[in-house]
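Note that one protein chain of the assembly has been removed; the remaining protein chains are unaltered in position.
Let's turn to subunit A:
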Amino acid sequence: MKFGKRGSILLCIATAVLLTTSACSGGLLGGGGNGGDSTGDSGPIKLGMVIPISGSSAPTGAYMKNGAQLAVDEINKAGGVLGRQLELDVEDEACDAQQSVAGANKAVSNGVVISVGGYCSGATLPEIPIFQKANIPMIIPAANSQDLVNQGAKNVFMINGTGKQQSTAALAFIKKQKFATVALVDDNTSYSKDINTETKSQIEADGAVKVVLSTSVTAGESDYSSVVRDIMGAKPALVYWTGYYQEGGLIINQLKNAGFAGQIMVADGSVDPSLAQIAGAGADGVYATMTQTPDTLKGAEDWIASYKKAFNSDPGPYSTQSYDAVRLAAEAIKQAKSTDGAAIITALEAIDGFQMFSGPLKFTAEHTLSSGGFVILVIKDGKFSLEDDLS
């Protein structure tokens, strides 16, 4: 997708070879792992988690994996689900569509009964038909492009706010701060483009603020002087970057070096400790639209402490969502009294008031959160902290 056109092709071949072999062994030796599971086998219940383990989004993948593992350990210590232990099956998506398809196929052939992964929207999107065909429900903790639910797949549930809800939060903050003009910049990926167009249409429908520039950049480059010139020419009061942190950090740095006097806001894909490192001194004062992180949540201290104890590091973005995804999956399996996909989907739809970090859960008709729970963060001394909870 981003850089490795050549890489992707070769990887595709390599993974195709691997997949055929693993799929075959699953068919021959596994004796239909899925069927065995749903009849109340005593083996562990497998949860699939396709997340970025390599590539530029790998740091977030580690936070997600740890968050999920924490929930798995807690549930197992408490006796598991339906008398069986949970087991996490982590596969790499590398934030790349080809790799995520390979990862999802591998998870399916490993016999997972539910998926609790999904970070990059562009990589999560092609996983949907694979899990759907295998009758496996997906609880998506982080990826949040509207495209994920627009297809209307019954097995997809999103527990992160959607692009639409993020745009609404962005607009609310823009109006609150009385920014008169806004420039929107994305990186041409599904997730990023979604927030850009959604924010643009909401701002235009609202009418109080003017969009003076809406443009895209190519991810994976170092020099963004052309977009910096465009922004300097359009003179917006606020630049809203909707892509990921690598390019975000470079653009912030280059904007500040060019003498940009307005404010900068980034979307949740850029909320990563590395953003401030890459952006350098100019990062302070940059706003971000983000769902609650452990640092900004009230009453999460105990949880943070047990996370630190387990992994010897601080939790990061999407640790809580991944933790909640596993707990939600366990709850749904318990309610369904079975690991059958259709029964779990019915149980997920029926869930009402399940306590999560983002508040009590009830899915909307399109399987998203009824409120996104987005807040505004600001960078202070290189760290994100809560600026405005928009309540």
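In this text, a residue touches a chain if its C-beta (ideal position, glycine included) is under 8 Å from a C-beta of that chain, and two chains touch if they have at least 3 such contacts; residues count from 1.
Throughout what follows, contacts and distances are computed from a predicted model.
Undergrad: Look at the options "Glutaconate CoA-transferase subunit A", "NADH-quinone oxidoreductase subunit I", "Nitrite reductase large subunit NirB" or "Branched-chain amino acid ABC transporter permease" and return the one that UniProt uses as the protein name of the missing chain.
TA: From the listed options "Glutaconate CoA-transferase subunit A", "NADH-quinone oxidoreductase subunit I", "Nitrite reductase large subunit NirB" or "Branched-chain amino acid ABC transporter permease", the omitted chain resolves to "Branched-chain amino acid ABC transporter permease".
Undergrad: Out of A:82, A:172, A:278 or A:351, which touches the unshown chain?
TA: Within the whole complex, the residue contacting the unshown chain is A:278.
Undergrad: Going by the contact rule already stated, which one of A:76, A:110, A:132 or A:188 would touch the omitted chain in the full complex?
TA: Final answer for the missing-chain contact: A:188.
Undergrad: Tell me which of A:105, A:121 or A:246 is the one touching the absent chain.
TA: A:246
Undergrad: To test your reading of the contact rule: which positions on subunit A touch the chain that is missing from view?
TA: Counting only subunit A, the missing chain is touched by 2-4, 6-7, 10, 54-56, 58-59, 188, 215-218, 220-223, 225-227, 229-230, 246, 249-250, 253, 257-259, 274, 277-281.
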